[in-house]
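This structure is in structure tokens; I'll ask about it shortly.
Excluded from the complex is one protein chain; the other protein chains are retained at their positions.
Then we have subunit A:
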Amino acid sequence: MSPTGQLSGLPILAIDSHVRYIQSLDTKKDELDYWLTEHLRLNGVYWGLTALHLLGRPDALPRQETIDFVLSCQHDNGGFGAAPGHDAHMLSTVSAVQILAMVDGFDDLETKGKGKQQVGTYIANLQNRDTGTFSGDEWGEEDTRFLYGALNALSLLGLLSLADVDKAVSYVVSCTNHDGGYGVRPGAESHSGQIFTCVAALAIAQRLDLVDKEKLGRWLSERQVPCGGLNGRPEKKEDVCYSWWVLSSLKIIDLVHWIDREALIRFILSCQDEESGGISDRPNDRVDVWHTCFGVAGLSLLGYPNMETVDPVYCMPKPVIERILG
């Protein structure tokens, strides 16, 4: 599986190490961090599973166990918590839907879980029907991350009609800034993570015509710093996760060629731990499954050889999205 062809001379992606690293994550119960991060468990499964799919090893986690774990996090109202015993939240609910989509587990959701319709209703009920945005849970925090998550999961479930998509679109537009970017709420400064959520939400709503591509592309392309990595905002440090959000946004507006592709590939590869597996935010930092997912997704999007293709809007394998959305 060594890269060949047009990218000769690049460091090699340590696929086997990364697969072993992700497989080992659930065996670290003797580490305090395992327990301190339980509020991200379902998200963690999504990050790990996405990376495995893109690395060409979709079966590296046991399918039925994965489905059973996901369903054990579901509440009666249809929403999912991060792990059994955790409250339902938009972020873990979206991860649950994405995982079930990847392992083709919607049938199990119907027969053993509370069913698609109930999940869709949970998500749609979190929409603020006055403004169009979404909150993360019953306690009311609103953020464009939740709006994107809602459209993402509802579209995978085939239940987008449960939400007021036009209102959601107007809300996203109200978060546009004069630099072409988007913030977390109207008036908030542009931020790569929020730009991704807003642009991807518009892509799902099929309203990319509302994006000022020229201005946004200009701002996004300036995120690349001399080391090849990308930062989240002006004058900030480069980071593998922000590299993904900038890159995927550029891809959605068709302007990936406005940055240096090979320099970014080199930066991501310089952040991998070749021996023990995993990718970190910057070279020689501690690896984690979050940066492993977004690093691998970045390489896939940049056309690194022998990888499954990633869908920039969903951050999931393209064949899965094609199977579900047709």
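Details
To be clear about the criterion, a residue touches a chain if its C-beta (ideal position, glycine included) is under 8 Å from a C-beta of that chain, and two chains touch if they have at least 3 such contacts; residues count from 1.
Assume contacts and distances are computed from a predicted model.
Chosen from "Translation machinery-associated protein 22", "Protein Abitram", "Ubiquinone biosynthesis O-methyltransferase, mitochondrial" or "Geranylgeranyl transferase type-2 subunit alpha", the protein name that UniProt gives for the omitted chain reads "Geranylgeranyl transferase type-2 subunit alpha". Considering the whole complex, the residue from A:H18, A:K116 or A:H291 that touches the absent chain is A:H291. Residue A:E138 is the one among A:E138, A:D166 or A:E322 that touches the chain missing from this view.
Touch with the hidden chain on the side of subunit A covers residues 30-33, 35-40, 43-44, 81-82, 85-87, 89, 137-141, 177-179, 183-185, 187-191, 217-219, 221-222, 224, 226, 233-236, 239, 241, 255, 257-260, 263, 273, 280-282, 284-291.
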